[in-house]
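Input: a single structure, listed below in structure tokens.
Only one protein chain is missing; all other protein chains are in place.
Then we have subunit A:
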Amino acid sequence: MTTLLEVSGLGITFGGLKAVQDVGFRVNPGEIVSVIGPNGAGKTTLFNMISGVYKPSTGSVKLDGENVTSMDPYLLARRGLSRTFQNLQIFQTMTVLENAISGFHLQEMGPLLADLFHLPSMKSRAGKAETEARALLERVRLGNAAEKEASSLSYGALKRLEIARALALKPRVLLLDEPAAGCNAVETEEIDHLIAEVAASGVAILLVEHDMKMVMRISNHIVVLDHGEKIAEGRPEEVSRNPKVIEAYLGTEAANA
């Protein structure tokens, strides 16, 4: 199996502070790799580097063999990398449906003139995107909320909407930054199933999550960060037994488990 996402030696410095240093790992198709670590360990920074939001100072990111280091997010999206955000980045004043359709942007975009004059070609593209977006909303149980303004949704629902928007791109690599944060147990379980389902369809998933039960349950592989450095990696049961990890992060919770 070929590696879809390959990160090597990735590091970034913010004004002299080494936020992330020499981090590397691989994600294969259908695999769920989780990045864990205490607050401030550099997980989101790592995500931002992989997804092109930050430009790393060192190292490289390869997508299906192609070097995509520091590439703008919109170009990465065209190459099949999509992500969600820890602090929601929803288009608040748009409807839930429009948010979902925006995930189909690359599919529904055409010539500007077609948009300005509502030519039939635009209508068929937009119509197709809308149909697919509605199906996707059903899948994350937001079908009934389609016409509502996004800002009126609950936090958990917005989390699902963001996942739907990311899935709309039909990504090959999906980066999920704390998808279950702020969700109740039922919602967490739903997201849990959804992630497993997406992975089963062959998508490479990179996950940051604080819910340890969820991480241990669904991850194939875990990368542990502390102070911006990788201190351990391996299968969930290996990582949870690693003394360095227990000391840095898992603490008593894992020791008692």
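Worth a mention:
The rule is short, and it goes like this: a contact is a pair of C-beta atoms (placed from the backbone, for glycine too) under 8 Å apart; a residue touches a chain by one contact, two chains touch by 3 or more; residues count from 1.
Everything that follows uses one rule, which is that contacts and distances are computed from a predicted model.
Set against the options "MoaD/ThiS family protein", "Branched-chain amino acid transport system permease protein", "Carbon-monoxide dehydrogenase large subunit" or "Signal recognition particle receptor FtsY", the UniProt name belonging to the omitted chain is "Branched-chain amino acid transport system permease protein".
Which of A:89, A:131, A:154 or A:184 touches the hidden chain is settled by the complete complex: it is A:89. One of A:78, A:213 or A:235 touches the chain omitted from the figure, and that residue is A:78.
Take subunit A: the residues that touch the chain left off the picture are 51-53, 72-74, 76-78, 82-83, 85, 89-94, 98, 101-103, 105-106, 108-110, 112, 114-118, 122, 125-126, 129, 148-149, 152, 165-166, 168-169.
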